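I'd like to ask some things about the structure below.
Shown here: the complex without one of its protein chains, the others still in place.
Let's turn to chain A:
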């Protein structure tokens, strides 16, 4: 189109020159102005940007990564471009997940895996990201549509499935193991899983998958009253898993007895969800690009603007078998990990010593004291160890003793087919 318009301008110019009668010049000039305006309009018509081979730090209007690469120049991030090597799986493309996906896409993440079984509805329009004209599309397809327009460099995979069903879970596990994007040493095919689902059941499923795959993941949640939320880092074997202790929620400070739940399941606010998505992706970037401190748990109370933090140790009596296996592995590898950490610390102190002369008393002080670590809260021993403003969403399971299975002496039927027939007989009348 641009070429055509340019030719038209040239033709008009030629016509102007050949016309001897100057009375026509005005109308030709008018025509030329129109064509010029049309060419300007044509330039602003949306066009898909092409893929970028390398992330450049060059500050020009056409470089989508210049401001991000500036993080490297400023010394905040050591190597920003590594972001293109990372794969992140986002489970649940709702109010939090879709915004997290957009943030990571704009940051130039290498690959995103998106999971959801739901469709976009007009009732979702109080949230960010999805557009009214996408109503009826699956959330995963609509997300891919928007995200690939924003940044065609990101490899997007969409999985329209329910991870809580047996079949959905198998596909979910398989997709997390797939190493096609980038071969790696470990078992997993992704660097991080982000849980952005809106219910306890689905969180427990993400927990199950990540414990089995030894996959680091982050949990996020917004309360059903829309005025509090949290993010949590879960490292299988090292931190509490989602089943280790009943889930922690941020108390909204609203008296439960005055909270009216009649007639509604849940409220939602784009602000709270946007804040939580921002906290989640910030923690993700810090984790992937190794800068700053990665929060183990960060709560958000919107009514009081209060942000509690804490750390949680795994529960030695966790009901999740895969969690117990990861805990065992973690303890077995502890000596090697401690030695490596001590060595790294020595090296770091040695190198800093050459730069800044330290006090003579400290010259040989190479203690591997971990006192800078936040004291981990042992939630299994005392239930009242929670920081102010945090509460448990659910009680722990009661002490459950497995009763000795009675010998096959009773008259009770123990054949599955027979039991099925009995129920069907009852169902028939």
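By definition in this document, a contact is a pair of C-beta atoms (placed from the backbone, for glycine too) under 8 Å apart; a residue touches a chain by one contact, two chains touch by 3 or more; residues count from 1.
Here is the rule we use: contacts and distances are computed from a predicted model.
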item: Name of the absent chain as recorded in UniProt (options "Ubiquitin-fold modifier-conjugating enzyme 1", "2Fe-2S ferredoxin-type domain-containing protein", "Vacuolar protein sorting-associated protein 9A isoform X1" or "UBC core domain-containing protein"); value: "Ubiquitin-fold modifier-conjugating enzyme 1"
item: Hidden-chain contact residue, picked from the options A:105, A:208 or A:232; value: A:208
item: Listed residues A:2, A:26, A:388 or A:424, member touching the removed chain; value: A:424
item: Residues belonging to chain A that touch the chain removed from view; value: 118, 121, 162-166, 169, 199-201, 204-205, 207-208, 243, 246, 261, 263-265, 319-320, 394-398, 400, 402-403, 405, 412, 414, 416, 419-420, 422-424, 426-427
